[in-house]
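Can you keep this structure in mind? I'll have questions shortly.
The complex appears here without one of its protein chains, the remainder shown in place.
Entry: chain A
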Amino acid sequence: MASKSLRQATTGRERASEHEGFLRYQSYKWLKIALGISAVALLIYAFNDVQPKPNGGSIYGYTTGTIGVLLILWLTMLGVRKRAITPGRWSLKSWTSAHVYLGLSLIVIATLHTGFDFGWNVHTLAYALMMIVIASGVFGIATYAMLPQALSANRGETTQVQMLDNLRMIDRQLNEAAQPLDAEGAAIVRMALDDDPFGGGLIARLTGHYRKCGTRAALAAVRAHPGRKEAAADPYDHVEVLLERKRSSLSRIRKHLRLKALLEVWLYLHIPLTFALIAALFVHIVSVFYYW
């Protein structure tokens, strides 16, 4: 590089020209910490002979219990950190990194806290909720790791707004192309126009399979139409081309929406169950002290 003149110093700003994702953040710093905590908990559990049998009421039980609760409350704070854009040298990336690894370490800490004493009660409910939250988190990590490339590749350089605009444009052209058609032809085109291309509920959204897709039906109907002539040009040709374009445009948007849905659907478990978990935890703690 050519010799560089002094640049004006920037204020309060760390420049990072190298970058790493949240999982690799600072060479897996939080993974290491989480593993360390888990190892310590396991070691103590193994060498700590609680009588009559390990349970939440021992010193060890209290300690892991307290750590667990605090950890859960702190993990929940990620939702606040994500939205309260206050000044300061925090980065959501490091929070997420810590969230993931410390969240996973809860599997060890909380399980040891229970002393494997499960039953049909509020205590086990809290544990189960926590494990579902964690499981959904693991699912989330998997989507975060696997889907971004596909999302980017699918949309190319078009934005969602542009994709929808494009769809509207094709609809307008379809509408015009339908004008010279007879009633039957118009009905076919209307199948594609009147259809809500994104209806079909969550399952359709997540799988990308829209069984009642009007455009597909219209395309099939146009192709099967008895009035089509092999050699000569007819007004259906143009409709067919447009329907084909609409179909390919739809498949791209649907894939886009599917990937986006997958990237956030787990949060619809993760977040509400977090609140259920906190409620259950509260009952768990109160009842433990009450019956003690």
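Basically, a residue touches a chain if its C-beta (ideal position, glycine included) is under 8 Å from a C-beta of that chain, and two chains touch if they have at least 3 such contacts; residues count from 1.
Methods note: contacts and distances are computed from a predicted model.
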item: Protein name, per the UniProt record, of whichever chain is missing from view ("Fe-S-cluster-containing hydrogenase component 2", "Spore germination protein YndE", "Sporulation protein" or "ABC transporter permease subunit"); value: "Fe-S-cluster-containing hydrogenase component 2"
item: Candidate in contact with the missing chain, chosen from A:I33, A:I67 or A:L147; value: A:L147
item: Omitted-chain contact residue, chosen from A:K93, A:H225 or A:R245; value: A:K93
item: Which residue of A:K32, A:K82 or A:R228 touches the chain not shown here; value: A:K82
item: Residue among A:N48, A:T66 or A:Q160 that touches the chain left out of view; value: A:Q160
item: Contact set of chain A toward the excluded chain (per top definition); value: 1-8, 10-22, 25, 80, 82-85, 87-93, 95-96, 143-144, 147-149, 151-152, 155-157, 159-161, 259-260, 263-264
